[in-house]
Structures are given as C-alpha cells and as structure tokens.
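The complex appears here minus one protein chain, its other protein chains still in place.
Labels run A and B following the written order; every chain starts at residue 1.
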Amino acid sequence: MNNREEILSVSNLTVEFDTQEGSIKAVDDVSVSLNRGEALAIVGESGSGKSVTSQAIIGTLPMPPGRISGGQIYFDGQNLLELAPAKRRAIAGARIAMISQDAQSALDSRFTVGYQIGEMFRHHRGWSWKKSRAAAIELLDKVRIPNAASRVNDYPHQFSGGMQQRAVIAAAISLEPDLLIADEPTTALDVTVQAEVMKLLHDLKAELGLSMILVTHDLAQAYETADRVSVMYAGRIVEHADRDQIFGAPAHPYTRGLFAATPRMDQGDTELVVIPGTTPNLAALPKGCAFAPRCSYRQDACVTERPQAVTLAKGHTSACFLASDVYALGSPFSKGALDKGQEGETP
Amino acid sequence: MALWQDKIALLALIWLLVVMTATIGVDYLAPFNPTDQSLRMRLSPPMTPSPTSSLPHLFGTDALGRDLLSRIILAGQLSLAVGFSGVIVSGLVGVCLGLLAGYYGGRTDVIIMRAVDLQIGFPFLMLAIFILYALGPGFWNVVLVLAIVRWPVYARVTRGMTMSLREQQFIESAKVVGCGGRRIMFRHILPNLASPILVLATLEIARLILAESALSFLGLGVQPPGTSWGRMIADGRQYIGTAWWLVVAPGFFIFLTALSANLLATWARAVTDPVHRWRVLAGKRNRDEASNQNNAS
Partner (left out) sequence: MTRYLLSRAQQSVLVILAAFVLVFIIGSVIGDPVDLMLPPEASDAVRDQLRRSLGFDQPLHIQFLNFIVRVANGFGESIWQSTPALPLVISRLPATLYLAGFALLIAVPASLALGGWAALRPSSVADRVINIFSLGGVSIVDFWLGLMLVLIFSVQLGWLPTGGYGGGSVVYIILPAVTLAYRSIGRLAQFTRSALLDEYAKPYVVTLRAKGMSEKRIFLHTIKNAAIPIITLSGDEMASLINGAIVVESVFSWPGIGSLLLQAIGQRDLFLIEAAVFVMTVIIILVNLLIDITYAYLDPKVRL
C-alpha cells in the first residue's frame, strides 16, 4: 500500500483479560501498521483498548491476567510475540521506547533523574556510570532542561511536572529508538506545559526520524502530530484513515461523535455535544455493533450483526453499515478550525 | 474465597475445633484418666502398650506414669481458657476505650491514646512478668496481666476505625434522628467493626496462648496441680535427654494451635478486608490488577 519501509505491523491482535466474570477481550482483532518516520494516533475513550494495544507492542502487558490470544506483532521484520524474553527485553527501551501518562509515578522517586536516564546506557550498552551520566546530561540538555549538568543529580520530586515528563522523554529517546510509543503523554500536565511537551516530541520526532504511536483521547493533539489516525471503541478499531481524510470526512458515527465532543477554538461559545450513554462493559458487549446502543444512526441490523470494515477511499476504512452515508456528510469542522486550534496550542 | 476452597485454612479450623472439643470433653474423650499414675509405666516412650487398656500410650507417659496425650488434653483446657479469657477481657476493655476515644475525640481521646502509646512503648513480656510476680501466680492473675498488657492493641484499632466511621453519612443520620452517644457507638459503629476486631482477636488468642506458656514456663503462670502446655514443657525439661516426648509433644500442640489461629485469622482478614486481600491470597493476580488499573485508560 505504501512505498515506504514498514517498521511495525500489528495484525489481528487479540488481548484477553481473565477476570472474575470470565474472560474479556480488551483488544479484539486489531490491525495497525506504521511506516518509518510516520506517526500514528490511536484515539479512543478510557477502556477502548488503546493503552492495552501499546502495552502489547512494547511488552509490558501484565500477564496474567492479560493474555495475547491471537495475532502477530511484526517489528522491523521479526514477530515480537515469538521472540525469546531476553531478546524481547533487548528491543524494549533500545528500539521501542515508551512514555506513559504520569511522569511522576513513572519515575522511581528513590533514584536521581540522571541515574534513571543513565541506566539505559549502563544496561543496554554496558557503559561505565561515568560515561552514562555524561550522556544523561546531554540528553537532559536535549529535552531543554536548563542547567542539565546540575539537575542531573536531582531526585524526581525536585522536578516540576513538565520537567519530569521531559526526563521520561530523555530516557525514552536515549538509545535513539526506531519507535516511540507515547501513551497520553500530556494528560497529567498543565495546558501550557502540554503544548511545550508536544512541541518537544514533534521536534524530536523530526530530528531523530522517530516513528511514533500517540495514544490519546485528545483529537487536537492527534491532528497536530499524527500522519494517520486509528479510532478504537470497545477493543476494536472502528475507523482508520490518513489524518486529513478522517478529519475531512469521518466515516464512523463514533468518530463524528468524538469530534462533536471536542472543545473547539473556533466556536468558543457553542455547547459541547456529548455522546449519550457510557463506555460499554467489555464483559457484556452487545451482539451487534458495540457502539449501537449509543449511536444516533442506529438501524436494526446494527443490533443483530457486527459490521465489518468497509473501504471508503484509499487507506480509509470504517466498521459501520452506514459508513458511506456518514462519510458523505463531510467535515464536521468549519474550514480552518483545526489549524487555528493547532496554532492556539503550539505557540 | 470460601473456607472450603482454602484447604489450609480449613485444616486450621478443623484442628482448632478438634482441640477445643477434646479439651472441653476431656473426661470422655481422653484415652486415659489424665491423673492416673503408674510407677511401673513411668517415662514410657510413645506407642508403649498399656497394661490396663487396649489403647497404647500414643505419646508415651510422664515421670509419674501418666498418659501424656491425656495430660496434654487436660492442660489444653487451661491454655485455651487463658487465651480466650484474656482475649475477652482485654478486648472488652480495649474496644470500649477505643470507641470512647474515637467517638468523642478531644480530651478523652488524648488521655486514652497517651496511655496506649505509653504502654505500647513498654516491653510487654517484661511488664507481664513483673506484674504477675507482684500479684502472685494463678489463673485469673494471668488473665488480668494479659488483659493489662494487651488492651492497647484493641483500643488503637477500634479508635482508628471509629474515627473514620464517625464521619460517615449513616452516623450523621443517626445523630439527626436523636440517637445518644452510647446508642450510636454500640448499635451503629460497633457492628461495623465486628469483622476486623474478630480477626484481631483470633490473632491475639494465638499470641496469648504463647504468652501464657512463656509465663508458665517461667513458673509464674499456672501452679500445680493445675497444668498448662507451657507448664508441661517446663516440667518435662529436666528429662529432655532421656524422655524427649515430654517436651516435644506439648510444644507441638501449642505450635499447631497457634499456627491454626494465625492461619484462620490470615484467611479471615483476606476475605473480609479487600485492602489486605492481595497481601495474603493470590499476590500476583491482584498485583497485576492493581497495575492494570493504573495503565488501562
């Protein structure tokens, strides 16, 4: 489909969790792929399976109770799921790195920031502590922490929230990974700091040629950062498209609903449209489309049968019986609204 | 997790029930009369056949030729009685003071908790030894001493839980309806504390059985002709080189009984206290659930 080199290819991934009420599918038959240097945004609400997908890719999925019951994850030509644990660990951190949403708890409060960056070199490359520390200073400098040489000995609690997230980013990019997974990297931060951190990620992506998966529920962030967007609902990908396609003409009612629920810069006063209902209980999904109970386009077929993905344009798929009708509605945004939003958030 | 699903906890319960039944019904259930002496049979090793009965001396006999198992069952009466009485007395005192401190707060709280802190700072066995020495030995003195040294444990736990309950809605409603302090404490707060206090009491029974045996071992507990497990070990000690069973058997009863109480308490806490649940039961599964909650968003 794409001429460029494919770095990651997840196909038919299914992750189940064993719970008291039996096994639930947190991720159900998910396929995504990513080319080198590209950014993919996985968008969805809490519990949609977007974090579990990224955990499965990097290998931090808690097992048990989690269980990968189907699919493959090909990274740079090798199936990660068939790799020996030691080899898998050698890839984690070095070639696939991850940034989680809460930097404060992601850092170990009893070790200095410098140590936690330096141990990447120490562990993966066997460098001396002295050399690792020097590299950590360089990295802190790179993520724009002032006085890096002295801050390297600080403990995480001496850093502000934004600085903590930068330190986490520094550790993540330390070995120049091919793929960076950012799991809601700015959720825990103040709005102004959010913009700075996103800008930093942007610049680093360009500078290091990173491929990136951005897990987020923030559509504006997805729009700014991603080349392509996958929308997840109840463990499945309901819509997937290039950025401009999906923002130009979303083809799934859920995606449209998400767009309507996003605060927009161009319409400060209008009321937000909230998707009615709550996120579905994964243990008791309806037989048909999981979104059907909340969907305003619902038809009889939606309740009884699960819709398969249909292709609307090149690379644009939607798992909805009415995909082409929704697609025909075009953009829910007025022209330029998103760009304006982007300007507002990244000064 | 139900009791019958946790085999170890079930075994513990069965053991406790067996020991309690046997000691209460010692006259009918003991294989021999625990006071029957036989000089010819003295210090017989375990499994020695008895000349007077079809049953062998399962655990052998003591220096006066008395059947050791029957002696152990008899001694269990006092050991368990001290454990239960001590727990009841210290529990009553501690829970009441804890309720008062937690419910009324202020000066009442300060005074009671100061006493608790003070006493918890003291070495408990040392205190018990000294008081018992001053009071003189005897069953009720042992119970009294154990109550004196152990009430702060209940007071502390009860106070903490009472303070958090006091703020809750249903207590507020009870106040609005016009319930008095005593009624609220005993009718509304206490029932909510029942299960943690029962768990604590079970742990304390194990502890008091051990403490009683230590005091008896030191000669400060039960006095002859009465006997307890600790006393039996003390009495058998001089024969340790020649008649090891005199020391081994009673100690094993203490161990199994205390272990059973501890296992049962651990199980009960795991079932009744969701916060502690993972600590005791399937640590891994719950640990992953916890990390899962942190990540799944």
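We adopt the following convention: a contact is a pair of C-beta atoms (placed from the backbone, for glycine too) under 8 Å apart; a residue touches a chain by one contact, two chains touch by 3 or more.
Source: prediction; values computed, not measured.
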Residue touching the undisplayed chain, where the options are B:63, B:93 or B:218: B:218
Residue among B:84, B:104 or B:244 that touches the chain left out of view: B:244
Which residue of A:124, A:144, A:202 or A:306 touches the chain not shown here: A:124
In subunit B, positions touching the absent partner: 8, 117-118, 121-127, 129-131, 133-136, 206-207, 210, 213-214, 217-220, 230, 233, 237, 240-241, 244, 247-248, 251, 254-255, 258-259, 261-263, 266, 278-280, 282-285, 287, 290-291, 294-295
Contact footprint on subunit A, counting only the chain that is left out: 58-60, 89-94, 97-98, 100, 102, 105-111, 119-120, 123-124, 157, 168, 171-172
